[in-house]
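Not every chain is included here, but those present sit where they belong.
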Amino acid sequence: MVLLQANLDDMNPEFSSYVMDRLFEAGANDVYWIPIIMKRGRPGMMLNVLAAADKLERMEAIVFAETTTLGLRYLKADVHRLGRQFAKVETEWGPITVKLGFHNGELVQMAPEFKECEAAAKRHGVPLKRVYEQVRRNYAEDK
Amino acid sequence: MVLLQANLDDMNPEFSSYVMDRLFEAGANDVYWIPIIMKRGRPGMMLNVLAAADKLERMEAIVFAETTTLGLRYLKADVHRLGRQFAKVETEWGPITVKLGFHNGELVQMAPEFKECEAAAKRHGVPLKRVYEQVRRNYAEDK
């Protein structure tokens, strides 16, 4: 894995979500921005792209095409991703998926799928946090 | 006093120091930026200008001319500034000004003038923090 970084101090911040979308579509594992302070105290943004080494050329082409940077850095990174499974949890607004993460065979993470919770909250006019909580609770009780 | 605020999500961040300079030249009491997160998760900057009410029109004209904003907000603010005096402190690199702040007649702040410390450090090739420390120490001893 490689962590690609570019410091931007002259890019319209409106562009940031579009750059992210394009990088994810082209196979980036993760994309995120770090606020930084650059030369002459300028408030800039550092683009970070985590990608497999064989996708770097593609990532690089997108970064040069869609941002204003004149250069990039690469740092080598090893990645440890938890084993993942998905399960369905019943709620009063229908079934919702949860993502499970296992470390050495033990369950350590359980996260309701945000987009499904959001859709259920909108459809039924209930607070998102109520949906979210019920998913977590019902998962724990079923177990 | 009035605190003028404008949220910017489509301005080249390079422009930020120039906008500041122009507002200070036109009589702003203070100008600063707050990093914010705007619609669709865009990383924006909020411009803040503290100015006397009779200077607002001038400030407003500069903000509309030099930034990309389509609107402004005004908040009323009262200001309490300490009584200030200046003093000279002897150092091995020559005299340096310190700014003193008094609250109810009592000295509560003492700050070496940054630009003079910087100039002395550059001229004599010594660390800035050494200059700064000596100014503070010599001021305390003279007292």
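Should a chain be cited, it is by its letter among A and B, assigned in written order, with residues numbered from 1 in that chain.
Here is the rule we use: contacts are C-beta pairs under 8 Å (C-beta built on N, C-alpha and C of every residue); 3 or more make two chains touch, one makes a residue touch a chain.
All values reported here derive from a predicted model rather than from experimental measurement.
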Legend entry - Copy count of the single sequence across the entire complex, 2 present: 6
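The criterion applied here is as follows: only the chains that are shown with their structure count from here on.
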Legend entry - Between chain A and chain B, centroid-to-centroid distance (C-alpha), Å: 37
Legend entry - chain B contact footprint on chain A (complex, rising order): 9-14, 16-17, 33, 35, 40-45
